[in-house]
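Input: a single structure, listed below in structure tokens.
Here the complex is missing a single protein chain, while all its other protein chains stay put.
Chain IDs A, B and C follow the sequence of writing; residue 1 opens each chain.
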């Protein structure tokens, strides 16, 4: 059973009545409920817990970590970011949502600024599935329509994704690579755009379907743990002279 | 339960005593047995059956088709090739093995010549897992070693794979992109190099593991079936003037 | 000096007064003029010429071929398509414009249906540069705006591009991968969306800049002509016992 840890900054919900109405117990609680309904083994962690709730033990027992943050990226300690990164490179899946594009962990794994354009104008968004055969598009129609969204627009300063699953259209004239898959080390990383705190987007069933698909895709396999450093001596290759050629 | 159809040219086994010793009932029988042991629902089909065993009905009930061919690519009818291709673009998975690189179906899906270098010298091969976090490397060590193999060498005239999982080293001085993943239409295609008929490579447990991984990866999802052609009129977009901006 | 051959179907211009007003001497004449101004050595060829103007000699002396076709894809002979394809795989660059997505040559090189959505509604298009460091975006702003365009929308059934340079936004709610780079064989292929015959888009200076950039990018290098087939015997590797290890 896939073990999911849902991480949330959990500040807006305490400070904004608009957000508190949509997510009274925090965004992480809604996400956790989505993942529990999908049959995953779910725990949550938030910024203001000791070690942000991401102790060595928690991460060692996490298959897929999901990340929502916005206003307090700088308060995440570098030590915890390095710890998360090491686990991703070891194989842990990572799902980064919405304003998490500017989190330390995402920027560190991407190597770029991860900057973008944005506009809060409650505008219409359509997420088009441009790679419909990818498992993250499972159960989705040609596009997911969101009536009111914050806009994120290109140029999104990321490395070109290994696989681009969704591209967003926005009413105001922008496009955005909104569903991006990456291999990093032995781990898999999925960035998914929707999730602004003032719109009830995580209550949308199509969005929930993508979240669940994302966790399934990012779940680690039992692939090789590469050995790095000084290699076997060359004599390890036994080049036999006796060949059986037919 | 994933429905696998194992297609085999099934000529070498009848004509060569060397091959018949390794695969007395045909390569397809060994492959079918591997896939059955993995819990898939398996059927086989061969060149000399009517419609090469790939009737409309068979393909409509196939989730993943595997392809082994070598000496008689030209005897596969264009009509059946088109039929297989249409099913791949609809979502059926396709695994192409070894000399199947020169099959009509693979060349048509790649759009290139799919030419390569080869040498029959019973030389050592090592398939290195260069993307260890990919599901096709599940359960595999850093490399799979094959004591005696036919060599395939670069330049392999294919489009760069969406994901390169394995790269082969050969004793005689060549390298080869030997595990290549592609999305084509709604379908997924995996080319896997090993499989020369005069070596017992499909009896190798690591190779069998990759075959099973490949089927799992290529199994179709329930993604969107895109609508092509004349689109909805522009009025379908209702750009509301009433926005809720917080 | 790069030798460019501009190929045009050249039918709409003779049959439609709207098109004839925009391109009185044919689309190819306008394109040829753009390429001449850029300093290339330019010739043109059209469907109704013998061998569609694409003789062995013409192709042997072409570095980059550009392709505009729409209404008469089926009238292009398979023999000429194969001839063009062979030259692309040898290294000749190929630029495919707009409705050329459905040309035989593009479909053959892609291996997929190359289907898409379309709508003729004179709607606004914005081509966003999503890979601004790519040479094809040289001299371009963040986006190119076209006031009135035919819409092309996803799902565009192509292999994921090696590099995606432009993504289009359309007023009516669609997005489209509109600037797509591919390596195929030794050749480079660039698909560029704009070019509907009833809008004067090839008179747009930004579009002209992209066309010129595309030719420069697709111009062949003097890379290796791979040797295919039976390789050197294994003895070609001289594994010396005398090593100088420091």
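To be clear about the criterion, a residue touches a chain if its C-beta (ideal position, glycine included) is under 8 Å from a C-beta of that chain, and two chains touch if they have at least 3 such contacts.
Note that the coordinates shown come from a computational prediction; the quantities given were computed from them, not determined experimentally.
Trainee: Where does the absent chain touch, in terms of which shown chains it meets?
Mentor: Per the contact definition above, the missing chain touches A, B, C.
Trainee: Quick one: which of B:28, B:177 or B:193 touches the chain that's been left out?
Mentor: Residue touching the absent chain, from the options given: B:177.
Trainee: Of B:99, B:168 or B:208, which one is in contact with the hidden chain?
Mentor: From the options B:99, B:168 or B:208, the contact with the absent chain belongs to B:168.
Trainee: Looking beyond the chains shown, say which of B:126, B:183 or B:196 touches the absent one.
Mentor: Looking across B:126, B:183 or B:196, the contact with the absent chain belongs to B:126.
Trainee: Using the definition of touch stated at the top, determine which of C:24, C:39, C:135 or C:233 touches the missing chain.
Mentor: Of all options in C:24, C:39, C:135 or C:233, contact with the hidden chain holds for C:135.
Trainee: Go through subunit A and note every residue touching the omitted chain.
Mentor: Output for subunit A: 89, 108-113, 115-119, 121, 123, 151, 153-155, 157, 159-160, 162, 171-174, 182-185, 224, 226-234, 236-237.
Trainee: For subunit C, enumerate the residues touching the unshown chain of the complex.
Mentor: Subunit C touches the chain not shown through residues 16, 18, 91, 120-124, 129, 131-135, 137-142, 147-148, 162-163, 171, 183, 185-188, 198, 220-227, 237, 239-240, 243-246.
Trainee: Considering the whole complex rather than only what is displayed, give the residues of subunit B touching the chain that is not shown.
Mentor: Residues of subunit B in touch with the missing chain: 126, 128-132, 142, 153-156, 160, 163-164, 167-170, 173-175, 177, 239.
Simple rule for what comes next: only the chains that are shown with their structure count from here on.
Trainee: Can you report the angle of the rotation that maps subunit A onto subunit B, using C-alpha atoms only, to the nearest 5 degrees?
Mentor: When the C-alpha atoms are superposed, subunit A turns by 180 degrees onto subunit B.
Trainee: Taking all residue numbers used at the subunit A/subunit C interface, answer same if over half belong to both copies and different if under half do.
Mentor: Here the answer is same, because the shared fraction of interface numbers exceeds one half.
Trainee: From the mean C-alpha coordinate of subunit A to that of subunit B, what's the distance rounded to whole Å?
Mentor: Centres of subunit A and subunit B (C-alpha means) sit 30 Å apart.
Trainee: Between subunit A and subunit C, what's the gap in Å when you average each chain's C-alpha atoms?
Mentor: So the centre of subunit A lies 35 Å away from the centre of subunit C.
Trainee: Subunit A: which residues touch two or more other chains?
Mentor: Within subunit A, the residues that touch at least two other chains are 129, 131-132, 142, 163, 239.
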